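Note that this is a trimmed complex: some chains were dropped, and none of the rest were shifted.
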Amino acid sequence: MTLYTQNLPRWKKEEVAEIKRSIEEHTLVGVVDMYGIPASQVQQIRRSLRGTARVKMARNTLIEHALSDLGGSVAALNEHATGQSALIFTNENPFKLFKLLEKTKTKMAAKPGETAPEDIVVPKGPTSFKPGPIVGELQQVGIPAAIEGGKVKIREAKTVVKEGETISKKVADALVKLGIKPMDVGLVLQAAYYRDTIFTPDLLAIDEEAYASNIVLAAQQAFNLSVNAVIPTRLTISAIIGKAVREARNVGVEASIYEKGVIDLIIGRAQQQMLAVALVAADHGFELDEATL
Amino acid sequence: MEYIYAALLLHNAGKDVTDENVTAVLKAAGVAVEDARVKALVAALEDVNIEEAISKAAVAPVAAAAPAA
């Protein structure tokens, strides 16, 4: 299957060979988008992934060559390798990797034209600015700035850009001045190849805890169904017996059936009713004796 | 609280809670009846909706039992 690489120059062949080797040596290979990540942050991310995952930057064409050479289901990763893609190798499962990459994201200043990932809110409170043209600049983009005690102050919290809206140049400038960094920047996993399957972010965003809690939920549903529909199983028969006994007791007390299992409950109910009536009688002038209370 | 039990017995049996009835019940139970207390009880219960008071007993969770969350 070296059909695709036979005409490449030597260094490219070596690069492709290395990519192929890395893919084969790891249980997972992913495609990540590097777009817009400053070099300094890439270094930081690499450091925090060290020992767990390795990021390999390569030209898209070489990645494509490597994947096509390997063929089979991994070749489908090609569809996800666009723009400034890099490969990531790890022996973790795709959920772990997805979470790991989420954690490496950091907040950065917004550039004009970017989309707000969430509502961008300027918090209420004092700023470090002295009075000056800054007040007008802030007010221009709708931030309620005022001068107070010789400092510029934001009078109340204000949402300047809603989630999904584009951030204008003026707003971006104001946010930079206020030191607000609304953008999540980091490696975005676009697809992961793991155990002969391509995992896309929509599957990976469901985390393990969600599965675990669904397991609990399913177990509860099964338990409820077994008890409520009276389908005895070893796990639920005690609960079913308990339900039957409680229902029998309820009937016994409600109907005043004087049987040993319920007579104490009936006494208890009579006693409580007596106390209730005694308290009301006391309210209406009947003096209670000490033994009552 | 024999007097209250007597009243509840009568109420449950669908009888009026009168001096005579309460006295009769208490006597049958061998209680040395104090007329003044009977009168006081009957007077106190005159304006009371016993049914309501009883049903409150079934609802009001006792302070002690309120689970500390």
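Quick notes on this structure:
Each chain gets a letter, A and B, in the order it is written, and its residues are counted from 1.
Rule of thumb we're sticking to: contacts are C-beta pairs under 8 Å (C-beta built on N, C-alpha and C of every residue); 3 or more make two chains touch, one makes a residue touch a chain.
Here the structure is a predicted model, which is why all the values come from computation and not from measurement.
This complex, considered in full, has protein chain stoichiometry A x1, B x6.
The definition used in the following text is that only the chains that are shown with their structure count from here on.
Averaging C-alpha coordinates per chain places the centre of chain A 60 Å away from that of chain B.
Only residues 269-270, 272-282, 284-289, 291-292 of chain A touch chain B when the two sit together in their complex.
In the complex of the two chains, the chain B residues touching chain A come out as 1, 4-5, 7-8, 37, 40-41, 43-48, 50, 53-54, 56-58, 60.
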